[in-house]
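Worksheet: one structure, shown below.
Complex shown without one protein chain; remaining protein chains in place.
Letters are used for the chains, namely A, B and C, taken in the order the chains are written, and counting of residues starts over at 1 for each.
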Amino acid sequence: MQGNTFGRIFRVTSWGESHGAALGVVIDGCPSGLHLTTEDFLPDMRLRQGGEFSFSTARKEEDFVQIESGVFEGITTGTPISLRVENRNTKSQDYDAFRDTPRPGHADLTTFWKHGHRDHRGGGRSSARETAARVAAGVVAKKILHSQGVEIFAFLSKLGKTTIDTDFPNLYDHGTSQFMELLPTLRKLRNKNPLRCLKEDSSELLDQIEQVKANGDSLGGEISAVALNLPRGLGEPVFDKLNALLAHAYFSLPAAVSVDIGGGTKMSELYGSEIRDEIKQKGCDIEFGSNSHGGLLGGMSTGNPLWSSIKFHSPTSISQTIGSVDLKTGEAKGIQVEGRHDSFPLPRAIPVVESMMAVTLADATLANTSSKFK
Amino acid sequence: MQGNTFGRIFRVTSWGESHGAALGVVIDGCPSGLHLTTEDFLPDMRLRQGGEFSFSTARKEEDFVQIESGVFEGITTGTPISLRVENRNTKSQDYDAFRDTPRPGHADLTTFWKHGHRDHRGGGRSSARETAARVAAGVVAKKILHSQGVEIFAFLSKLGKTTIDTDFPNLYDHGTSQFMELLPTLRKLRNKNPLRCLKEDSSELLDQIEQVKANGDSLGGEISAVALNLPRGLGEPVFDKLNALLAHAYFSLPAAVSVDIGGGTKMSELYGSEIRDEIKQKGCDIEFGSNSHGGLLGGMSTGNPLWSSIKFHSPTSISQTIGSVDLKTGEAKGIQVEGRHDSFPLPRAIPVVESMMAVTLADATLANTSSKFK
Amino acid sequence: MQGNTFGRIFRVTSWGESHGAALGVVIDGCPSGLHLTTEDFLPDMRLRQGGEFSFSTARKEEDFVQIESGVFEGITTGTPISLRVENRNTKSQDYDAFRDTPRPGHADLTTFWKHGHRDHRGGGRSSARETAARVAAGVVAKKILHSQGVEIFAFLSKLGKTTIDTDFPNLYDHGTSQFMELLPTLRKLRNKNPLRCLKEDSSELLDQIEQVKANGDSLGGEISAVALNLPRGLGEPVFDKLNALLAHAYFSLPAAVSVDIGGGTKMSELYGSEIRDEIKQKGCDIEFGSNSHGGLLGGMSTGNPLWSSIKFHSPTSISQTIGSVDLKTGEAKGIQVEGRHDSFPLPRAIPVVESMMAVTLADATLANTSSKFK
Partner (left out) sequence: MQGNTFGRIFRVTSWGESHGAALGVVIDGCPSGLHLTTEDFLPDMRLRQGGEFSFSTARKEEDFVQIESGVFEGITTGTPISLRVENRNTKSQDYDAFRDTPRPGHADLTTFWKHGHRDHRGGGRSSARETAARVAAGVVAKKILHSQGVEIFAFLSKLGKTTIDTDFPNLYDHGTSQFMELLPTLRKLRNKNPLRCLKEDSSELLDQIEQVKANGDSLGGEISAVALNLPRGLGEPVFDKLNALLAHAYFSLPAAVSVDIGGGTKMSELYGSEIRDEIKQKGCDIEFGSNSHGGLLGGMSTGNPLWSSIKFHSPTSISQTIGSVDLKTGEAKGIQVEGRHDSFPLPRAIPVVESMMAVTLADATLANTSSKFK
């Protein structure tokens, strides 16, 4: 059965293996009239590759997104947008050892069980390389959202079990306008921080990562993402609540293990009396006394900042040896994953998380147009 | 846009409001040849209503599931199965005060923003009453899974922020066969415990809840759910990974705020070297040295116990007064939700969580049949 | 796999067997704010039952549509609308002979091959009885279309191979406004004609049918359906062109064997020079010199009358004996279908065809809202 398409109105179909000729994405359902050029993809594609920080990856492919259809003279036509990224700089021979010997902690063995025949090179379809297609789709989704005044912003919020404090306390309590004002400052701060957290100085965290790397080991953590200025009423209960759609998107990311949406875990720890978000009149409009529910009520957007966070497990491609089995011979084999692997790849995942949030919310925005009779 | 259908092959369409004539579910895609009678629904429907424990709900409707189509002489025919539950014992006048005044912490206001016109009685479509339809669908899904030897089991794992210890330590480390052996004991223990946790004695927790109730307040918590003996390779990457499908289902439940799947949060806190689950030969088969990944690799099932947990926020229907606004007049109004509401409804949610897991896994099982060329 | 849902935004899920307790339809995706009461269903449900003409069916169930959800105080709420029709007056014992002996020319044998176990009574799920659910859904769809000024109209256009002339020549050449003006007259004429053709006097055709009936035989024919005043640009190429969606809907009807859409067959018989529909300026708008293409260009609506016709094969439930086989014993058995069957059921199919057109076009109208960037 197929599983490589996401969305209902704005539909994204992803294709491609890590070491194939290319990978890409077909976006069907993007409205006509949106400005789109190859330049639009550069910032997020670069962010995904680590930007100026050699720290975050030893692998250096330069990713350019070709637009092969759906755009005419720089403007979308409403027909499918085919985006394509060539795979360069692939070292397939690095993977010869894993052709018949699955890497523990990877999709190698389950893919074998599911499909029998598989492309073992670079993790094939299960490689994080595939997220390049998602980021490309996210750029288009962000443009749709941007036109509605909606902004998406993600940042590193945990390193392993350590919550990373930010230079901006009480960010979770900010209202939409306060946050919107702060956003350019936060983006700048994040983009110059190699860990993509909201701190001027992250040297201690960097030391911790270097130490882990020196041990041939790796670290997980958490990324938080917020959407600002969303229209009210997005999401289609009971099954396609906005949080359900977002969780689907987030859990489709490699190594995702836990997702909080809206108020998240703390809402399960507080008393009912503490999380009710009083409703108040404000001029001709309604406002909430607080945003405990993190931008959602009953699975629909309130217009307040919509919060979410995703925890990722630590990478299992590390240089320490571990036992596996040759599937052809049945012999035990020690495996050591050498080469260009990150000890802490979460900073590169920032635009990937943003893209999942953007694709989901662009789709939800388009889906919401038919909720009321006119 | 529609949002009341879940699943791809085994598709569940839910309908009905809290105080309407009835509610129900249409299951399309259930294979023919499955034994199914109205009696099959009784145990889970009763569990959802609190079973023998008056503790867990003041509302006492008796829920009977009528089978209106898709079953002939006690066996499914492969045509849509329409299940219907009548709403009785509804006290709609209790809700007159909320007709124009949305209850804080509920879907009232976002529903109004989305649709304008709404059924305010008992929360309408957003009522937890709707989960009766899910439980009915879950019973059919469980029968499909059961025929494949798959078992689903959920229990209360947290009360507020307190992790509830079980009388069976290291449950998370149990292998499939060890867990299967223990399962009847665990089910019996859970079903006689009013909180649905895995303890003989939960008097301390019950005292805590009584205290909160006396304050006119409420509590949230966490339910854990495990699937045993799943076939290997379920799930369709990249977007329809098994964890993504499960998270979609879980987050569609009322009050869900956080979901862990597979190894969950702890996988983001440990080093890569700690979570790799060595691969070993065992006779003619493969086994894993451990189950850190909680039954999933790359979004596909490994055959090991598949773990998940869902956190729910504390109920916002409590007797303490809170401010709201009359949407017609714009006047501030204090709201006090009287009547038959639970301070801690999670025990009743046990079969609901199981039904979401069962529906998702039954669908994934049927979807997996076409993954290999024969 | 499931196959009982149609539509993308406005989604209709049909359920029920001919001799079960009830049948029905769940409509998900209907916008809120639409007036809807049980009375709205009466005219089309009666038309489906033959209206005042005893001619058209010997079976007399009275079909009342219950609204079980999605409507509050007479107005839709945007939540799923569950419509239910009880089955009365079923004579299941009439079908005992066919329990193991499939009726030639029916779905009995293919259903057996597909599902093994089946409800043989009255054709089970494959009975034309199921179209009652479609008509109910069509009533809601028509209300959506009506609010946009769109009208749907169907009539009998062929009896067997005989084209039925109408009292209104050149109907196919009428423009939108001319046709709209004529519509009340056409509806009145059709509704008082027992064959639902557009003639004052159809006595010759009725004689022909009586003759066939006397022979214990049956007749097929063709129904034509037109949509007036459609918005321009409906339909989503390349796969979901408006004609493709309509053809899908029409061919899902029992006994459908051929479908023409737009200009239809004659467009394949004329020269290219004869069917080009010149484009002309008319005031501030564009108009076409003719409507050869029948309301479609490139699978999208032009705003001109959208034409379609569906041919149905003659009923295979007739009183003449035919050979079949007892599937349990393998013995040859002669089958004679007695009882209340129509020799020419097409007049009753008029509202069924209209409902398929309405459901498709309501969905296409809602789907079109996101085609342009705003």
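Here is the rule we go by: contacts are C-beta pairs under 8 Å (C-beta built on N, C-alpha and C of every residue); 3 or more make two chains touch, one makes a residue touch a chain.
Just so it is clear, the structure is predicted and the values come from calculations on it, not from any experiment.
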item	value
Chain not shown, its touching partners among those shown	A, B, C
Touching residue (missing chain; options C:19, C:143, C:174 or C:241)	C:241
Residue among B:147, B:162, B:191 or B:290 that touches the chain left out of view	B:147
Touching residue (missing chain; options C:176, C:229 or C:258)	C:258
For chain A, residues in touch with the removed chain	1-5, 9-11, 13-17, 20-24, 26, 28-29, 32-33, 66, 68-70, 72, 75-82, 114-119, 124-125, 366
Chain not shown, touching residues in chain B	8-9, 29, 31-34, 76, 78, 144, 147, 366, 369-374
Absent chain, residues of chain C that touch it	1-6, 8-9, 14, 102, 104-111, 113-116, 125-126, 130, 158, 160-161, 212, 215-222, 232-233, 235-241, 243-252, 254, 256-265, 267-281, 286, 288-289, 293, 296-302, 311-318, 320, 322-325, 327, 330-332, 343, 367-368, 370-372
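Just so it is clear, only the chains that are shown with their structure count from here on.
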item	value
Intercentroid distance (Cα basis), chain C paired with chain A, Å	46
Two or more partner chains touched - positions in chain B	1-5, 9, 14, 114-116, 125
